[in-house]
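Only a part of the assembly is drawn; its chains keep their places, and the rest are absent.
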Amino acid sequence: MELTINGSNKEYQDKITVQQLLQLSNISPGRVVIELNRNILSPDMHDKTELRHGDTIELIQFVGGG
Amino acid sequence: MDQLIIAGRAFNSRLLVGTGKFASNQDMVDAMEHSGSEIVTVALRRVDIDNPEDSILAHIDTDRYLLLPNTSGARDAEEAVRLARLARAAGCLPWIKLEVTPDPYYLLPDPIETFKAAEILVKEGFVVLPYMPADPVLAKRLEEIGTATVMPLGAPIGTNRGVKTRDHIAIIIEQANIPVIVDAGLGAPSHAAEAMEMGADAVLVNTALADTANSAAMAQAFRKGVEAGREAYLAGLGTKRIKAEASSPLTGFLRNE
């Protein structure tokens, strides 16, 4: 299954949820906001949402800015 | 007591600080601390999945500082709106520093797209603080559609050039019924003091604090500059003259008079 995560393509053998994706990437859910196929995904949906082949995921966080 | 009121919320500090470009998170925290600021801006960016840094939020005490996300990087209204919604989804208050800067070289705000995005975001319930050209008519129009402040630029972002748009800022201040926050280009405490003496309600500074060997000291200097300008404005500044005014009595006894 191929996913586009933050602009780069990634291969995954098995189905995963958004929550699992975060765990695999060592990203604590609390600090990111997620777009799935251009729609914002609320935190309570992370474990309910299974990713599908071709999905586009954006993992966004706060950084320093003026 | 002299407070800054934005969207009904009161602040004791009239200095907003940005969190970009500091040499270290410690420098950033020290600068925030010494600036006395109560509002700090942050930006949104992709996580680097291959090596995720720790979040800037780990370093900002959000009980003490109001987190003001910006839409930096947006080149049109659509991108700015998308960023604003992401910021809100990330759990921030619906306050947004609206920035639309299509030109990467001078990073000047786009009046048309900024106005368009402001209309949408106000409708969606955001408290909108738009970064804008020092354009008095645009300021009036943004106020009319319900932005919480206007944030006219003093000079292009990061140029440290000061209040180069002085004449227009003065008109904006004269005509505004919402807070006027001078943003961008303020490179020295004297620039911040000048803006406050003109009657600006607040200023936002980032580069000048990050772009120095001693961010904490510079932040304290800006704090004093902002306070100095505000206090002088409230006390009432003297008018500029052409002719000199003796500060000492012109004593007579020296001549045989």
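The letters A and B name the chains in turn, as written, and every chain counts its residues from 1.
The criterion applied here is as follows: contacts are C-beta pairs under 8 Å (C-beta built on N, C-alpha and C of every residue); 3 or more make two chains touch, one makes a residue touch a chain.
Just so you know, these numbers come straight off a predicted model, no measurement behind them.
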* Please count each kind of protein chain across the complete complex and record the totals against the labels shown. => A x4, B x4
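We adopt the following convention: only the chains that are shown with their structure count from here on.
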* Asked: Between chain A and chain B, what's the gap in Å when you average each chain's C-alpha atoms?
  -> 34
* For the chain A and chain B complex, residues of the former touching the latter -> 5-7, 25-27, 31-33, 35, 40, 42, 58-66
* Structure fact -> Within the complex, chain A is touched by chain B residues 18-22, 28, 41-49, 52, 55-58, 67, 69-70, 72, 85-87, 89-90, 157-158, 204, 206-207
